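I have a structure I would like to understand better, so I am pasting it below and will then ask my questions one at a time.
Note that one protein chain is taken out, while the other chains of the complex remain in position.
Note that the chains take the letters A and B in the order they are written out, and that residue 1 is the start of every chain.
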Amino acid sequence: MKKYTTLLCLLLALVMVMACFTGCAKQPAQSDPAGTTEPAQTTDTAPEDSSTAEPAETRETVNIRFAQFGNNLDDLDGYANDPIKAAIEQAVGVTLEYDTGTDGFDDRMQTELFTGSAPDLFPTWGESDKIASWVQDGLVTNLGEIINAEPDRYPTLYKMMNSEEWKAYNKLYTGDETASYAIYSVAAFADPSFGGVPVYNQAILDEVNEGKVPATVDEFLTYCEAAGSAGYVGWWPRNDKLTNWNEIDATLALPQGTSITVPRGAGTGTILSGEAGTDSEYWTVSAVSEQSKAVVKQLAELYKNGGLDANIGVKGDFDDAYADFGNGTLGAVNFGFGYPGQFRDFFKSAWLAVHPDASIDDLAVGQALTSNGSYGKTYSTGTWINSHYFIPTSCAYPDRVLDLVEFLASNQGQDLLHNCVDGAFNTSVGSDYWSAIDGAYGYGDGRCKYVWFSYMFSGVEYYCDFENQSWWDAVSHPVDFSNSWATEEDAALVSKAKDTISGFVNEVVQPLPAYYNMVALPAEATDIINKLATITNEYLTQFIGGQLDIDASWSDYAAAYEAAGAAELETMINDAVATARTTYGG
Amino acid sequence: MHNPPDASGVRSQRTWLQKLLAFLKRYWFLYLLVLPGFVFMIVFNYGPMYGIQLAFKDYHANLGIWGSPWVGLEHFREMIADANFWRAAKNTLIINGYNIVFKTTFTIFLALMLNELRLKKVKSCVQTAAYLPYFLSWVIFAGLVQVFLEYPSSSGSSGGVINQVITFFGGEPINFLTRPDLFRAIVVISNIIKNAGYGTIVYLASMSTINPALYEAAKMDGSNRLQMMLHITIPAILPTIVILLILDLSSLFSANFDQIYNLYNNYVLSTGDVLSTYIYRISLGGGTSFELSTAINLVLQVLGLIVVLITNKFVSKLDIMGIF
Partner (left out) sequence: MKKKPAPLRRSMFMRLGFNFYDVAVTIFCVAFGLLCFYPLWYCLVASVMPYEEYVKGGLMLWFKGIDLQYYIQIFSTKVYTNSLLVSAVKTVLATALSVLVTSAMAYAVSKVHIRGMKLINALVVFNLFFAGGLIPQYMLYKSLHLTGNFWVMVLPGTLNISYFIIMRNYFSFSVSRELEDAAMIDGCNEVGIFFRIVMPLSRGMIAAVTLFIAVINWNDYYNYMMFIGNKTKLQPFAWVLHRMLTDKSLMNQVRNGAASLGFTLPPPMALRMATIICATLPIVIIYPFIQPYFTKGMTLGAVKE
């Protein structure tokens, strides 16, 4: 017994001594909070290093950590044997380390940036005040300075960064058109698309609507209610538990000349009067207007009559509602944001998975609805800033990171990322090539892009030809190769959606002048928008569910909007538009 | 290993140094036991604590936390200016208050019942079963709650099991999850089912240390089991009850995010929106503001501390050791 006790005693003492050492050795280090400042200060000298131009072969191989949102690194074998990664590493003379995440990713990136340990190249979404504060705090590297010092080393980037459009973005974000702190990723669809088009279950269409796809708002409402009384649920708009009103808005409200969604800027939750591009243009917040009230009444009526599911706002979209569609109890759903590819994905995951012998004709892609003969208007410039990729000032070799970016922007790099089925790389590996990549990265859902770097220039993951086109032409007209290698079935699904949409898309999508890309709302607008979003979510949900009477409480809704600053927001939006028009409109 | 305890009579004649040596000789082991925990506490708990000043600062990463300029109470002003903050604060207080009262009561009751259960096999089965829901994450558990409470829809489904029972007995089905007046009850009950069983563990552990001789003696006196429970078991676990209650109170203002987030929806915001979900929603829209969230957390923590200090004061009057 005594021996046992002594032994225990010794063990405990050992643990304590160990614990003590870990504690003591590390304790002093944490008491130096001033350390934060170091990375930011020291790195100001970094650009100078890059000016010592050495030939690429003699440059030391460095490790570059690249971060991208929403991927995974689970398949270590696939990652170690990744041929595209190896090709990039070889071409640039670096080793690549990938970093990614979904939950907590933004927080981690920002914390790492603030503490001087950010990845060498990492993305963020484009809030202009965030970028301005990072620049002001000296956290991110001025890429323009490095690139303009060595045009021969970075020919593609040099050309991109000295285009008028790129400079305009520089000016928007930092006030200085030569100071370029980020690689701007611009989104533009290769094909016309927009949200708000439902997909119908053909069997239910046949049963209650003589197989006819509704073309007007009235026909749509009639169909939904008819489906409701026939023992189905008429319509499931994608709505994230009634917190996202955009799909409902695009399907029902826009054709009736109003917008019920939260005003977030020109063209979202606001209605245009006057002519776009001229002094007469004016955006009115329409969420609490009389027309919106009428639309909300229609929705409440639908809810009452089984046109909408009784559990809408409680049930989730993907799991519960789409499973209902698969079971054949839903008449119509909004399936995505209007990418033709989303119809393919929806068909496969929500329908084909349940009905293995399904045919493409089981589902009908809907029409954009009309009201009094006119379509709803979706305003868009066709392009928007998606995200930005930064090099932190704590990175010791920004010039080498830019070597990587330069390679990826070249046609050779873009080809490797987006189209290497036909590239030289493919022929040396053989016809099994794609299945290997497929297995490694787990995207069998019809995408042929390399999952890393794919968002870096084009926010929709398409190929950009920077060598032969100007930056803006390349990013606003990206090339989508996915259908050139897709299976016959996948291609048929995508073209079915495309064919339907192309019949009316020109009527629906109204182009806005390019300066709308340069509309920057002040920081206070964000606060107002957040408040309005809470108000809209609460009131509209209760109007639809019948907890609030629309006629009695609509004025409360309007008053809440007023109190939260809807009028100020309207002014801010129109001022920002006017500023963009006078600055970039010419 | 065989030093005799101090004889107090000798003490007064010693110098302070001798006293100290004797003290250390007597108690060195206890200080040694404290040491590792103390080191971990200084490094990992106190090490980062200077970050609290962010609540009063305008943070600039290049200046560091110490170097960033002070802004006084600006973040706090920002916080209290929003009406939704106050609604969320009120809901947090009510929901957590209910949670603490009902969950604690039920957990103690359950532990007493389990302790009274005489069929050993049944007891161990029930215990095991009662711990299980604790291990389901709220994503899943809330999903199940929704399945059970589902309202019949026009597509022929008869709704969840609760509504099936209601209609079976001739009642009107209730759309539970869209009723603001029912939401808090749903939260509290689902919390009890999920966590009460697991919560009994500490109570049962502390009941296991009650001297059986006490029960024997009571039996001799002719007490019945209910009386024994009231006069022996409950007083014996009272310190445990108090300490767990105080620990619960310390989080009175910071509600269980996962539960509310997975159960609530726009219909029930008026009674169901709590501070943690409120903070989550505002930080989603406006980017992450370290300063504002630090400020809100600081307020919640200070309020928690105040509540606990008051309770503690009250408890020590009852001659029960509190947390300080």
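Just so it is clear, a residue touches a chain if its C-beta (ideal position, glycine included) is under 8 Å from a C-beta of that chain, and two chains touch if they have at least 3 such contacts.
Everything quoted here is computed from the prediction, not taken from an experiment.
> With the full complex in mind, choose from B:Ala22, B:Val71, B:Leu93 or B:Ile243 the residue touching the hidden chain.
Result: among the candidates, B:Ile243 touches the missing chain.
> From the list B:Ala129, B:Ala185, B:Leu230 or B:Ile310, which touches the chain that is not on show?
In the complete complex, the chain left out is touched by residue B:Ala129.
> Among B:Leu21, B:Ile94 or B:Met113, choose the residue that contacts the chain missing from this document, as touch is defined above.
B:Met113
> Tell me, which residues in subunit B touch the chain that this view leaves out?
Where subunit B meets the chain not shown: residues 1-5, 23, 26-31, 33-34, 36-38, 40-41, 43-52, 54, 59, 65, 110, 113-114, 116-119, 122-137, 139-141, 143-144, 157, 161, 193, 197, 201-202, 204-206, 208-213, 216, 219-220, 222, 225-226, 239-240, 243-244, 247, 250, 290, 294, 297-298, 301-302, 304-305, 308, 321, 323-324.
> What subunit A residues would touch the chain not displayed?
Listed in rising order, the touching residues are 1, 5, 8-9, 12, 15, 19, 22, 26, 29-30, 32-33, 35-36, 67, 70-77, 79, 98-105, 107-108, 111-112, 114-115, 117, 318-319, 323, 326-327, 348-349, 352-354, 356, 439, 442-445.
Definition applied: only the chains that are shown with their structure count from here on.
> Going by the contact rule set out above, which residues of subunit B touch subunit A in the complex?
For this pair, the touching residues of subunit B are 32, 35-36, 39-40, 42-43, 47-48, 50, 60-67, 82, 84, 143, 146, 150-157, 175, 177-178, 180, 265-267, 269-270, 281-282, 285-288.
> Tell me, which parts of subunit A touch subunit B in their complex?
13, 15-16, 19-20, 23-24, 26-27, 30-31, 33-37, 40-41, 106-107, 110, 113-115, 127, 130, 133-134, 136-139, 228-229, 231-233, 241-243, 305-306, 309-311, 313-315, 319, 324, 329-330, 526-527, 529-531, 533-534, 537-538, 540-542, 545, 547
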